[in-house]
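A single protein chain has been removed from this complex, and every other one stays in its place.
Letters A and B mark the chains as written, and numbering starts fresh at 1 in each.
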Amino acid sequence: MPRLSASDRCSVRFLLNGRSVAAEAEPRMLLTDFLRHSLGLTGTHVGCEHGVCGACTVQIDGKPARACLTLAVQVDGANVRTVEDLAPEPGRLSVLQEAFRRHHALQCGFCTAGILMSLDAYLKTNPEPSEPALREYLSGHLCRCTGYVPIIAAALDAAKRLREATAHA
Amino acid sequence: MKPPLFDYVRADTLGEAHAVLAAEGPDARVIAGGQTLIPMLSMRLARPKVLIDIMRLPELATIEETEDAIHVGAAVRQAELLARPELANRQPLLAAALPWVGHAQTRSRGTVCGSVAHADPSAEIPLVLVALAGSIALSTRRRRRTVAAEQFFLGLLSTDRRDEELIAGVSFPCTRPDHGYAFREFGRRHGDFAIAACAAVVTAGSVRLAVGGVADRPVAREWGALSGSALDDAINELAYDLDARDDLHATARFRRDLVRQLGRDVIMEARRCLA
Partner (left out) sequence: MSVQAQAWTGRSIERVEDAALLTGRGRYIDDLGVATGTLHAAILRSPHAHAKIKAVRTEAAAALPGVTAVITGADVVGLTTSLPVGVRAPIKCWPIAVDSARYVGEPVAVVVARDRYRAEDALDLIEVDYQLLPAVVDPHDALDAGAQRLYESLSSNVASDRRFRYGDPQAAFAEAAHRIGIDVHYPRNSCTPLETYGIIASYDPGEDAYDILSGFQGPFSIHSVIARALKVPGNRLRLRTPPDSGGSFGIKQGVFPYLVLMGVAARVAGRPVKWIEDRLEHLTGSVSATNRVTRLEAAVDRDGRVRALAWDQIEDVGAHIRAPEPATLYRMHGNLTGAYDIRHMSVRNRVVVTNKTPTGLNRGFGGPQVYYALERLMQRIALELKLDPIDVIRRNLVPANAFPYRTASGALLDSGNYQQALEAALRDGDLAGLQARRDAARREGRLYGIGFAAVVEPSVSNMGYITTALTPEERAKAGPKNGAQATATISLDPLGTVSAHIASVPQGQGHRTVLAQVIADELGLKPSDIVVVAEMDTARDGWSIASGNYSSRFAAAVCGAAQLAAARLKSKLARIAAAQLNVGAEEIEFADGKVRARRNPDNAAPFGRLAATSHWAPATQPSDVDQAIRETAFWTPPELTAPTEADEINSSLCHGFIFDMCGLEIDRVTGAVRIDKYVTMHDCGRVLHPGMVAGQITGGFAHALGAALYEEYAYAPDGSFLAGTFADYLVPTSMEVPAPLILHIETPSPFTPLGAKGVGEGNCMSTPVCLANAVADALGIADIGLPLTPAKLAAATQNAEPPPPARTAAAMPAGKRRALHGAGEARVAAPPKAVWNALLDTRILASIIPGCHDVEQVSATHFRADVTLGVGPVKGRYRAEVKLEDLVSPRSATLIGSAVGALGSAVGKGSVRLAGDAAGTTIISYDYDAEIGGKAAAVGGRLLDGAARIVIRQFFEALARRVAGISKPAWRLWLERLLAQLGRRP
């Protein structure tokens, strides 16, 4: 592709929560700012902008990824999914979201979107996670409110319910 | 914490990437997964004039296995290599060390070669590469050269890569039947930069110990079939030679202690694998 000049805005086209979108961004624009302020999806949060806290985690091509460690131009052509796409329909929650509510696995909720996006991807490929495996996987996220205990409980509970739902289907 | 201005080239061909590198030299920076580079941009620690995105180059996105090595292209993500079937059999050291690289949420984007290019002294992939005596393939438009890992890492964030060169891939020697391998790391939390990490490769007649997180680059040393106090002395000498320093997280003395203990542990574990 032609070289994009630093101050030029270029069109970034990609699949966002199942819909094709296009918007303009300078090469330096972070995906976090692009999603939140250009596309209006503020569910993805910004906690550290250096890839440690995990609040901005989204799914890129099905894999959990830090939106703050991604340039908007890098997702051109990709499939991006954010927390806004987790609930099956307005007014209903997904199994994972319900488990979080049931176990009080969130307080301020600022880290929650990132954790949900990580877990949603993880439980798809690891339907029977052990607690140690979940703890290791979630060590890529910081939560300052809950002490993690209810988050682990919610994840284990959600995994169990998802397995049951699959078994009944 | 927003990146400074830079141009951006998404290379559609290898030649395009080479051409920009040749033209811009030190002012160009290759971006692959971006997991290290982007925070450095956001903190404005790095100010390249142009970023060259190489992730759309199919020739760099391959993992090839030959009889004696796993060749990993520059666009291969860490998670992809880790998920490779049979990795633990083909190269157990790699399989043991990769889960220590960042977190699952960064391994999904971060590339194997990006970690090599960055040359953080605590990084696991450079350590494994040095421990296994692997190599790095560098290319320009005109030529390609291969550098042994031990010659490649020159110091803190510094490598033998010349400004016009692209890291095309790295090669990890495969496991061999008469070799034993082991890896251990100690950090303050899971996923932190290693305070010390040790990787051992042993045979019946030799011991090779590589240490990361202590010197300004991963350092390997090889001995004959030492054991007992002779082995302790050899590791102790290495521990001092690494010239450990104090920092916020650990003292030099603590790092030397870790090298002595983890070093011995990995050698013993590798020998058990051998048996």
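Following the convention adopted for this analysis, contacts are C-beta pairs under 8 Å (C-beta built on N, C-alpha and C of every residue); 3 or more make two chains touch, one makes a residue touch a chain.
Source: prediction; values computed, not measured.
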| item | value |
| --- | --- |
| Chain not shown, its touching partners among those shown | A, B |
| Residue of A:12, A:31, A:46 or A:67 in touch with the missing chain, whole complex considered | A:46 |
| Contact with the hidden chain (one of A:16, A:39 or A:106) | A:106 |
| Residues from subunit B at the interface with the omitted partner, ascending | 1-5, 29, 37, 40, 43-48, 118-122, 155-159, 186, 188-193, 195, 216, 232-233, 236-237, 240-241, 243, 245-254, 256-258, 260-261 |
| Touching residues (missing chain, whole complex) on subunit A | 26, 28-29, 36, 41-50, 52-53, 55, 82-84, 86-87, 93, 97, 100-102, 104, 106-113, 116, 134-136, 138-152 |
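Here is the rule we go by: only the chains that are shown with their structure count from here on.
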| item | value |
| --- | --- |
| Mean-CA-position distance for subunit B and subunit A (Å) | 28 |
| Residue ranges of subunit B touching subunit A (in the complex, touch as defined) | 1-10, 12, 20, 31, 34-35, 38-39, 41-43, 50-51, 53, 55, 79, 102-106, 108-109, 189-191 |
| Residue numbers on subunit A that touch subunit B, as the complex places them | 1, 3-7, 26-28, 30, 33, 49-51, 54, 57, 60, 63-66, 68-71, 73-74, 76, 118, 122, 136-137, 139-141 |
